[in-house]
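Here the structure is laid out as structure tokens; the discussion comes afterwards.
Of the protein chains in this complex, all but one are displayed in their positions.
Letters are used for the chains, namely A, B, C, D and E, taken in the order the chains are written, and counting of residues starts over at 1 for each.
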Amino acid sequence: MAEYRTLTKRLEFSASHRYWNKHWSKKKNLEIFGKCTSEYGHGHNYILETTIEGSVDPDTGMMINIYELKPVIKSVLKEFDHKFLNEDTDYFEELIPTTENFAKILYECITEKLNSGDCKLKKVRLYETKDLFVDYWK
Amino acid sequence: MAEYRTLTKRLEFSASHRYWNKHWSKKKNLEIFGKCTSEYGHGHNYILETTIEGSVDPDTGMMINIYELKPVIKSVLKEFDHKFLNEDTDYFEELIPTTENFAKILYECITEKLNSGDCKLKKVRLYETKDLFVDYWK
Amino acid sequence: MAEYRTLTKRLEFSASHRYWNKHWSKKKNLEIFGKCTSEYGHGHNYILETTIEGSVDPDTGMMINIYELKPVIKSVLKEFDHKFLNEDTDYFEELIPTTENFAKILYECITEKLNSGDCKLKKVRLYETKDLFVDYWK
Amino acid sequence: MAEYRTLTKRLEFSASHRYWNKHWSKKKNLEIFGKCTSEYGHGHNYILETTIEGSVDPDTGMMINIYELKPVIKSVLKEFDHKFLNEDTDYFEELIPTTENFAKILYECITEKLNSGDCKLKKVRLYETKDLFVDYWK
Amino acid sequence: MAEYRTLTKRLEFSASHRYWNKHWSKKKNLEIFGKCTSEYGHGHNYILETTIEGSVDPDTGMMINIYELKPVIKSVLKEFDHKFLNEDTDYFEELIPTTENFAKILYECITEKLNSGDCKLKKVRLYETKDLFVDYWK
Partner (left out) sequence: MAEYRTLTKRLEFSASHRYWNKHWSKKKNLEIFGKCTSEYGHGHNYILETTIEGSVDPDTGMMINIYELKPVIKSVLKEFDHKFLNEDTDYFEELIPTTENFAKILYECITEKLNSGDCKLKKVRLYETKDLFVDYWK
């Protein structure tokens, strides 16, 4: 019988964002995005859960060495940690920095950097607060 | 390659319940349900995680506006919050208000009230305590 | 210089309660206690933190053996766990079972049962939910 | 023997901030504040614990009605929630919006608004992340 | 439409372990396993989530009685709780006691002991810390 195994690493970072659709009037932005429209943004302690799938190396007992995985995720998060997503990064010029869009960006950034034997990214889960999160996978 | 995305909102509420099968003797009820049989019920801080699937609206960057989703879930929870499930609601006349049955009821109540573009309920997770939870989906 | 040390044990239990002042009209009860007045009560997963002070026994390195402390607290909680506080216990005939009053009752029940060398109860903290708690000490 | 009792309410909100001393060079700011200097700020999910002391009203069993306390705290938080502390509020023109300074501001705002019998604010605890918090009291 | 339901029970236990491949030099072990190689091991508070699938018994409203499930999991954990995995158990003579390998062992031990109507083990999730966990299923 086939066996399945995933390993998940959880990391926290802080960022701020603002919801604003520049093709809309101020009135419509306020109506749709409410207090999330405040001009200078507001912030969150995000938590990112990165889930990896692959087989276990019999020599190490590991799917991927955490000493290898953590720097990959950290290098991705470096672009976003302690930043204002709308202004300090290039991803949200057209895209609203919602949790839905941000989760996808993080998924793609990690996929691009992760090259480790047969391990691959299975899913990311991004918590905006402990009570709201988005899962993204392909 | 297809992409998948879910959004999950977590909400807490309080209710009490009693496990009692009226077709059984007191002795059998005690044997099966133990301290959960106490006559006036006992209570929990339940946590409900509601998971939605759907596509992202490019104008808002959202699958569903949280200002729209939260009232739907709240209106469902209103029937149960600060209630004795066995007596104060209509769902548990025949059904024992276990976490297994309660999760299904909540799934059905939310499905019925959720009408938002192509968004639909994918799953509910109901925590009775932080150490015991039921997932229900179709 | 004097040294101070406390040891705290956290235990969870479930109970239900109802806020109702029998000397008041229904209208006044509803006005003051809102949804907490529902007739059959509602419930919570309470968490009790019991804080002990005393000196460390050099032979064991302990202030009190957890094998001794835990049964004391458990025997107190047995009266309340999986119960409807208003009806199933004797403490709340005149007293409203608020977190403020309940914390005091628990403090007194533990003080009475705790006889262990020079250890004594310093404080209890009672969480009604993770976002509301009462500290009681003397 | 005197008895002591406090009640604590926990509420979450989101804000962003930037550490920048305008009397210093950019170099010195970077040296002292590191990544907290990024121009548009970064954000956090703050948690505020508000601790009240006072006596229990025998009619209600409460020190303060949560229906009264919560709106007081909420009305204070409204000034800060989903805001960029440096620009969107008046408190941090001269003051760096560190957790140390922010806790004091919140203490003073709540003290000013809280008028409820003999209840008074005893302490605030402000979590910037779950791993860093400041207590402030007088 | 088919319905799906799982019930998950969370239990905590403590154990210590050491990462060491006896076919490798000390240098290689240090290079791969870093501080996890320390001779006498180090420890964790593990959390095991056991997820069961099956149908609900209409008489009890339960998939499996928690009074039946908990002793099964506890009897499995007894072999590992408060133990040094490498020396005190038989499972890790050849296998490195990584979270990946340990999750599989726990899955197999529970499967073997669980005989309850049509209920079967669907998945285990093993947390080594709150920020690192492995899912295992077949």
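Observations, loosely collected:
Just so we're on the same page, a residue touches a chain if its C-beta (ideal position, glycine included) is under 8 Å from a C-beta of that chain, and two chains touch if they have at least 3 such contacts.
Treat the numbers as computed from the prediction; the structure is a model and nothing was measured.
The hidden chain, counted over the whole complex, makes contact with C, D, E.
When the whole complex is considered, the residue among E:7, E:36, E:76 or E:124 that touches the unshown chain is E:36.
By the touch criterion stated above, the residues of subunit E touching the omitted chain are 12, 14-17, 35-36, 38-45, 81-84, 86-88, 129-130. Touch with the hidden chain on the side of subunit C covers residues 1-11, 56, 59-63, 65-67. On the side of subunit D, touch with the chain left out of the figure occurs at residues 19, 21, 23-24, 32-34, 95-101, 103-104, 130-138.
As a convention for this text, only the chains that are shown with their structure count from here on.
Among the remaining chains, those touching subunit A as well as subunit E are B. The minimum number of touch steps separating subunit D from subunit E is 2.
Of all chains, the one whose mean C-alpha position sits at the greatest distance from that of subunit C is A.
At the interface between subunit C and subunit D, two copies of one sequence, fewer than half of the residue numbers in use appear on both sides, so the contact is built from largely different positions. Taking the mean of the C-alpha atoms as each chain's centre, subunit B and subunit D sit 34 Å apart.
The geometric centre of subunit A is 41 Å away from that of subunit C, both derived from CA atoms. Contact of a single residue of subunit E with at least two other chains is seen at no position.
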